[in-house]
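The structure appears right after this line, and notes come after that.
A single protein chain has been removed from this complex, and every other one stays in its place.
Right after this comes chain A.
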Amino acid sequence: MKCQECQQRPATLHFTRVINGNKTEVHVCEVCAKEKGYMTYPEDGYSLHNLLSGLFSFDSTKVGSHQDHTFQQVHELQCPKCEMTFSEFKRIGKFGCAACYETFAQRLDPIFRRVHSGNTKHFGKIPKRKGGDLHKKKQLEDYKTELQDLIESEAFEEAAQVRDKIRALENHQGDSEAGDN
């Protein structure tokens, strides 16, 4: 792909801009990006990422050789398992493996929010076998929300019952852990 500004050099920087819900894609070379001011375009997550990038081992090798190219570091966020880069992920719109979710974690919320009407967290099924403790955790959370609601509506008798359920579940959790050991 050629740079859309100069039409000569290959486009090495790819941006997606969302202004009032209108999505535009920008493909430019580094020279034009600097000239046209794309490089200073403030985008969520960049500053935080730049601060942190030095701390991540997978980025540290690259930081040394590209000290002056702050933007390059961002685009070279790469999954250690399948080697998918973040820019590649954005281009094809598909993850390479389950570990990508971990690798790109910092930058996924805006994407999920856009695709899933503002949601970023899973509220559905938990795998029966693999889920293990997650099931209890979710059950506890559900009971606690219920308890809160009941207290607010001053249904104390029911609240007491739910509280007992929570206790039973918490004790049971302790038992099973002890049993495992």
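Convention: contacts are C-beta pairs under 8 Å (C-beta built on N, C-alpha and C of every residue); 3 or more make two chains touch, one makes a residue touch a chain; residues count from 1.
Rule of thumb we're sticking to: contacts and distances are computed from a predicted model.
S.K.: If you look up the hidden chain in UniProt, what protein name do you find among "Peptide/nickel transport system permease protein", "Protein-arginine kinase", "Thiamine biosynthesis protein ThiS" or "ABC transporter ATP-binding protein"?
M.R.: "Protein-arginine kinase"
S.K.: Out of A:K81, A:K144 or A:R167, which touches the unshown chain?
M.R.: A:K81
S.K.: Touching the left-out chain: which of A:K2, A:R17 or A:H116?
M.R.: A:H116
S.K.: Taking the full complex into account, what residues of chain A touch the chain not shown?
M.R.: 81-82, 84, 92-98, 101, 108, 111-112, 115-131, 134
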